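Quick notes on the structure that follows.
All protein chains but one are shown in place.
Right after this comes chain A.
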Amino acid sequence: MIVKALTENGVTANESVTPHPPAKRKRSGFWSSVLQQKYLYLMSLPFVIWVFIFSYVPVWGWLMAFQKYKPAKSFSEQEWVGLANFKELFQDERFYLVLRNTLAMSILGLIVGFVVPILFAVLLNELRGSIFKRTVQTVSYLPHFVSWVVVGGIVYKTLSIDGGIVNDLLIWMNVIDEPIQFMAQGKYFWGVVTAADIWKETGWNAIIYLAAITGIDKELYEAAKVDGAGRIKQMFNITLPGIRSTIMVLLIMNIGHLIGIGFEKQFQLQNNLVTDYSEVLDLYALKYGIQISRFSYGTAISMFTSVVSVILLFTANGVMKKLTKESIM
């Protein structure tokens, strides 16, 4: 996520580190420099080709979205249909339902999934260097390491109507009289997905913020203490502003992922009763593209998702750059 900033910094940092001016070498021919750096080429070229095949060739496959692709024929024999697949896509009512689900879950995830880890990191930071802090931290990473298959099973178990702890607790506290069917009603699905995501990733996502907090100048806290600021005041006036740029960079990255939120959690948590709320773009592509072999239609969906993601990312980056001078590229 944060790596883009890394590459930029890396390139420039390296340039200034280089001790020898490469002016002389530049004058020598291209091939002699290749020969001289043959090991570097040998170590990178195979993987560059690899990346080309598995990351760039699929983009070339987008051409299929403008064809009526038949698996048995070769590429040149395919029938070109222009924008027919996109027309069909934008006329399908199901598509708008799926788009609504995707945006609803990603915006919920963006707001909640963004604020909670920051709060968690800031609170955790208040326990300076204790064993308790380390225990909480270790425990908080744990769910990150289990698969969505397992989390799906756990969520079904926890929210079940017979013996699920959530319903048991709510009944015990007299909040409800009858157990709620969380997994069988569409209106709960977005909330369940968001909550499951929070449970799984909060501790992990907080790592970055905790690291950023360590970088804040300790003298600022000392000065605040002398001025009589309490810890809560320090949290809001020093800690949060101190990690502002980290927050901004991650926010931009998350906005870029708004539409390509993935489908693992939706896939593992969905069931036939809630598909009107659980189906997201990738699942739609899977169901109406691959599983019934309408590859061109599926490609149009994939292409739509990818293009909108990139547009969102650049827009977010541009707006943030204007507003806050923070950017990732």
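The rule is simple: a residue touches a chain if its C-beta (ideal position, glycine included) is under 8 Å from a C-beta of that chain, and two chains touch if they have at least 3 such contacts; residues count from 1.
Definition applied: contacts and distances are computed from a predicted model.
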Absent chain [UniProt protein name; select from "Carbohydrate ABC transporter membrane protein 2, CUT1 family", "Aldehyde dehydrogenase family protein", "ABC-2 type transport system ATP-binding protein" or "NADH-quinone oxidoreductase subunit J"]: "Carbohydrate ABC transporter membrane protein 2, CUT1 family"
Listed residues A:163, A:191, A:241 or A:318, member touching the removed chain: A:163
Omitted-chain contact residue, chosen from A:55, A:76, A:91 or A:174: A:55
Residue touching the undisplayed chain, where the options are A:142, A:176, A:223 or A:319: A:142
Which of A:89, A:303 or A:320 contacts the chain that the document leaves out: A:303
Residues in chain A touching the chain absent from view: 1-7, 9-11, 13-15, 17-20, 22, 25, 33-34, 37, 39-44, 47-48, 50-51, 53-62, 64, 71, 120, 123-124, 126-127, 132, 135-136, 138-143, 145-150, 152-154, 156-158, 162-163, 165, 183, 199, 203, 207-209, 211-212, 215, 228, 230-232, 245-246, 249, 256, 260, 264, 267-273, 282-283, 285-287, 289-291, 295, 298-299, 301-303, 305-306, 309-310, 313
